[in-house]
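Please find one structure pasted underneath; my questions will follow.
Yeah, one chain of the complex is gone here, protein chain that is, but the others are all in their spots.
Now for chain A:
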Amino acid sequence: MSDLPLLLLMIVVPAVGAAVVAALPKGRDEVAKQVSLGVSLVVLLLAVLTTVAFDTGGERFQRTSSWTWIADFGVSFALGVDGIALVMLLLIGVLVPVVIGASWNDELPERRSMTAYFAWLLLLEAMMVGVFVATDVFLFYVFFEAMLVPMYFIIGSFGGPRRQYAAVKFFLYSLVGGLIMLAAVIGLYVVSASELGAGTFAFDALRQLEIDPGVQKLLFLGFFIAFAIKAPLVPFHTWLPDSGSEAPIGGSVLLVGVLDKVGTFGFLRYCLPLFPDASRYFAPFVLVLAVVGILYAALLAMGQSDMKRLVSYTSISHFGFIALGIFAFTTEAATGAVLYMVNHGIATGLLFLVVGMLIARGGSRQIGDYGGVAAKAPLLAGVFLIAGLASLALPGTNSFVSEFLVLIGSFPEEPVFTILATVGIILAALYILLMYQRTMHGPARGVLLQEDPAEPAPAGGGATATLAPPRRSLRITDLSRRELAVAAPLVALIIVFGVYPQPLLELIEPAVSATMSDLGGTD
């Protein structure tokens, strides 16, 4: 088993799956769904196998393999995985089958085919895996940019009413960042060519470079802007609420759960080790952005009336915490940040899913259109509550561990920023609980309220019938078995990692320490 090219398979299998699904004739939706689910489960299996075979005390990058790709540019198709990338692979492995299950009966805009949706999802999965396992900067860049195309079509073809606007905004924001990064990637290559004699994109070789501080700053900014747009940090964030709210639910989950993590992953993998001096130089600025983001996005989240936008803003706030943990430059905080990346994917992913299930029932994204749902749909409300509590990092849920680690790890280095960030926790409790309370409790109201079927009126009694007001009650079905099956794994993970995060921490910590030693760490 150790000889299997697991990482390559994790890219190839969903890519081939996407081609197969796309080639299915129209109207074979059932087959498409089953093939997609099967493929995504295979990827999960591969991710688990990789994890089982991963030696936490071993080399930083494991399962490395490299093939020459474009010799003229010094580019290799080089794959490898460290602890940080590995937990992201697990997250992808879990979220994609969940998303496929959740999208099973989605109602798509007219003239859109279900097969195309699933094909794009699988292609996106292949690209996402590629981004995390690439150990060649050029290859990383290729996946980073190519990932936009499937997401663009997922938002633009299958999203909400303003999907065109959201899709284009998403694409352009990411592309601008990506192109600036391209300039920096080329710059890095040229620096490596002058230092090593031959240009290379191999991460391990680039890590050893001694880059002039002035050049470092420019290159750092090139990478940083791209990642800050992707993550997104305030003030590069305005695309996320649009994309997050207009994308179909499956797209939103993957967008916020995984795609945006590429930004924070990029900080850790590329910005810090490659440009240590520049990272230290710019860290105060980044921390300001992070803390401003935590507070500002939390305040905006409270002001939202649209549930999907609200969840998008909470994510921006959470990304502030992750950035804080990364740029505090302690192993503890950065470990917390990576754990946060996973936990946020699970918690916010579930929150998006359950919000999507509610929206699927009521057809409206407005908080004001719902009320008192818990009485008729206790399961839905229960899952909603768990997702919400995980999102606000209640002790006992997974997010608590990571948030606590980030704060406790950052405090010795950056007390002021950490204290300010703590305010964000209180705001988080407000925006989540307010949304929960308004939609799930209180008097029954909103779009789900319908007149009860009129009791058989007595013949000729038309006049009396108009006198009594019609009885109205909520028309809502509770979670179906399929929906429960979709939510259950995430709920289980929230609780398991809430009480026992150790396995994840063991995977993450060595890679984070290695990153910090590249940086000339402080602890």
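Here is the rule we go by: a residue touches a chain if its C-beta (ideal position, glycine included) is under 8 Å from a C-beta of that chain, and two chains touch if they have at least 3 such contacts; residues count from 1.
Here is the rule we use: contacts and distances are computed from a predicted model.
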item	value
UniProt protein name of the chain not shown, from "M56 family metallopeptidase", "ABC transporter permease", "Ferredoxin-NADP reductase" or "NADH-quinone oxidoreductase subunit N"	"NADH-quinone oxidoreductase subunit N"
Hidden-chain contact residue, picked from the options A:L9, A:L175 or A:I495	A:L175
Candidates A:A167, A:M357 or A:V383 - the one touching the absent chain	A:A167
Identified contact with the non-displayed chain, of A:F73, A:F285 or A:Y500	A:F73
Contact with the hidden chain (one of A:A193, A:I419 or A:V496)	A:A193
Footprint left on chain A by the chain that the document does not show	68-73, 111, 141-143, 145-146, 148-149, 153, 156-157, 163-164, 167-168, 171-172, 175-176, 179-180, 182-183, 186-187, 189-190, 193, 218
